[in-house]
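There's a structure below that I have some questions on.
A single protein chain has been omitted; all remaining protein chains appear in their positions.
Going in written order, the chains are labelled A and B, and every chain counts its residues from 1.
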Amino acid sequence: MSVAGISSSAKPQASRLVAILVLAAIVALVAATPFLPNYHIRVVNSLLIYILLGIGLNIVIGYTGLLDLGFVAFYAVGAYTYALLASPQLDLHLPFLLIVGIAAVLGMITGILLGIPVLKLRGDYLAIVTLGFGEIIRIVINNVDWLTGGPKGIARLDKASILGVEIARPVEIYWLLLVTVFLVGLFVWRLERSILGKAWAAIREDQDAARGIGINTTNAKLAAFATSATIGAIAGTIFAASQRFVSPESFTLQESVLIVLMIVIGGIGNILGIVAGAAILILLPELLREFAEWRILFLGILMVVLIIVRPAGIVPRTFGPEKLIRGLFGK
Amino acid sequence: MTLVFKNLRKQYGANVAINDVSTDFAPGLIYGVIGPNGAGKSTLINMTAGSYTVSDGSISLDGHRLDGMKKHQIANSGIARTYQNIRLFDQMTVLENLEVCAYPAEVYNTWREVLWPPYGRERAAARRESAMEILRFFGLEGYGDAEAGSLPYGRQRMLEIARALAMKPRVLLLDEPAAGLNHHETAELTAKLAELRSPERIMLVVEHDMDLVMTLCDRIVVMHHGKLLFQGTPAEVQASSDVQLAYLGTDNDIDDIRAAAQDRRAQLGIRARRRS
Partner (left out) sequence: MLGTFIQQTVNALTIGSIYALIALGYTMVYGVLRMINFAHGEMFMLGAYAAFLVLTVFVGDIGAVGAFGLTLAFFGAVIAVGFFGVGIERLAYKPLRNSTRLAPMLSSLGVSLTLVTGVQILAGPQPVAFPSFFPTTRYDLMGGTVTSVQIGILVAAFVLMFALYTLVNRSRMGIIVRAVSESRPTAQLLGINVNLAISAVFFSGPLLGAAGGILYASYYGIMSPTMGAVIGLKAFTAAILGGIGSIPGAMLGAYILAFVEVGGTALLPLITNGVLGTEYRDVLSFAILILVLLVKPAGILGEPVSEESMVYKREF
């Protein structure tokens, strides 16, 4: 596919220039953020959380080609795990890293439990079932007052700390998120290039032919679902630790749609695309703050227009991290 | 090692697509499956590969039953196929189309591959090399990094066979490999397929191109109305009056057709008169 000027047809110097520019922009932003006022750091933090969520969901949507509209459920699992295990709610105060581990396992289990029955379904049915599942989780959270505090949520969560270092101020959360995004991004990127990642792509392209070459598609899809759910849950714990408050408000269907939108806008199946998509969807509304209610309207229209005009997203699938590295170091 | 069909039957509602077919295929030989449209040739391939369920009877390879297995299990028992309408992984590169065939053997090392870069690099290089080897055989090495869907039609056909070969199959099922190819490409394909003949491999080719079948195949299976009509060497098939009947019909058939046409004309004539 020949998409955008930065695809394979471009001259090496040009792609090198683009690579350097993209990388320089990222480095500059990363380095400059800690010196911004707290408010702005918080915006960057929320951007990073969405990038994390996008990376997770992209495994299912972008790599494996399954439309999951209930991703926010796993995010909620992670957030409520932290809220319950590190707050006065149950009077439990477990250490942050332990909770991240527990949340990751819980997320994975939820992903597999949901995945086993639904992954046999066709794409459009899968979308609707996952959507229903996301709503069920939210309704349950809303109504199990004794555990989750119902619509009021859970407040006064513990400050996170890692090895005795407290992580509570926006800057500290920022570093935590940055490291997490980097590690998770690296992991997922390597996963995509592994044999499992190639099988995901095969399933996305033609599920039946993928079976025909010996891929157990149910297992491979389950692996995608579980990995994605795990990342969603991890994002949820960090979100809860940074807000130190959770309520069902944060886990609505709109949130799921927003993450899907981010992936679609940025470029399906590409980590760099997710960064671009998240930047547009999170930063743009911040810039349009005065027009608070108009921004979602704008997002809706943008979604329709982009799907029609640019179904592959802003950043082409081929312009991945590999291209960036290759651009930098020649070859 | 043999592939055995025993009383094989496939039925859709009242329509019987395959009716009591029993035969077996020996390694080292290339079998051609021919017959008029709708004779059930592709159905045979689809049932063997697990794309269609078997209504009755059995398919076994080396005494192991294949029918009833899941499609990916059948593939992993050594059966590879191509499709009548090319089904490549369009947006993956040509190399990736072949590399992904290593999945059943290597998926359990995914963790190691992801977390230990040197191992990952080693595996990636090994997969790439064995894929390149097959590509070179088919003269596709120049396309390695191109998207499979962007290849010219003829190259896509070749690539599909290459992908099947990357599974290191014991049984290779080819569903009309020459469909849509021009004369030159068909000749090239015939030569390549002949080279694939190996003592460890059973090859089954469903094809309409009689030149290809007659030059390539060692044995020919003729299907007609879902039944196995005749089986033998190309020379035997060409000499068989049964086969000629199936393809050309008898003199009586011609008369039948003529009578039916007359009848139809009469009906239309009546209708036309009523209208006017």
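Going forward, a contact is a pair of C-beta atoms (placed from the backbone, for glycine too) under 8 Å apart; a residue touches a chain by one contact, two chains touch by 3 or more.
Owing to the predicted nature of the structure, the values given are computational and were not obtained by experimental measurement.
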{"item": "Candidate in contact with the missing chain, chosen from A:72, A:177 or A:299", "value": "A:299"}
{"item": "Residue of A:32, A:136 or A:288 in touch with the missing chain, whole complex considered", "value": "A:136"}
{"item": "Where the unshown chain meets chain A, residue by residue", "value": "65, 67, 117-118, 120-125, 127-129, 131-133, 135-136, 139-140, 142-143, 204-208, 253-254, 257, 260-261, 264, 268, 293-294, 296-297, 299-304, 307-308, 311"}
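Quick note on the criterion: only the chains that are shown with their structure count from here on.
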{"item": "Distance from chain B to chain A - Cα centre to Cα centre, in angstrom", "value": "42"}
{"item": "Footprint of chain B on chain A - complex, ascending", "value": "1, 187, 190-191, 193-196, 198-199, 201-202, 204-206, 208-217, 220, 317"}
{"item": "In the complex with chain A, residue positions of chain B that touch it", "value": "49-51, 70-72, 75-76, 80-81, 83, 87-92, 96, 99-104, 106-107, 109-110, 113-115, 117, 120, 123-124, 127, 147, 150, 163-164, 166-167"}
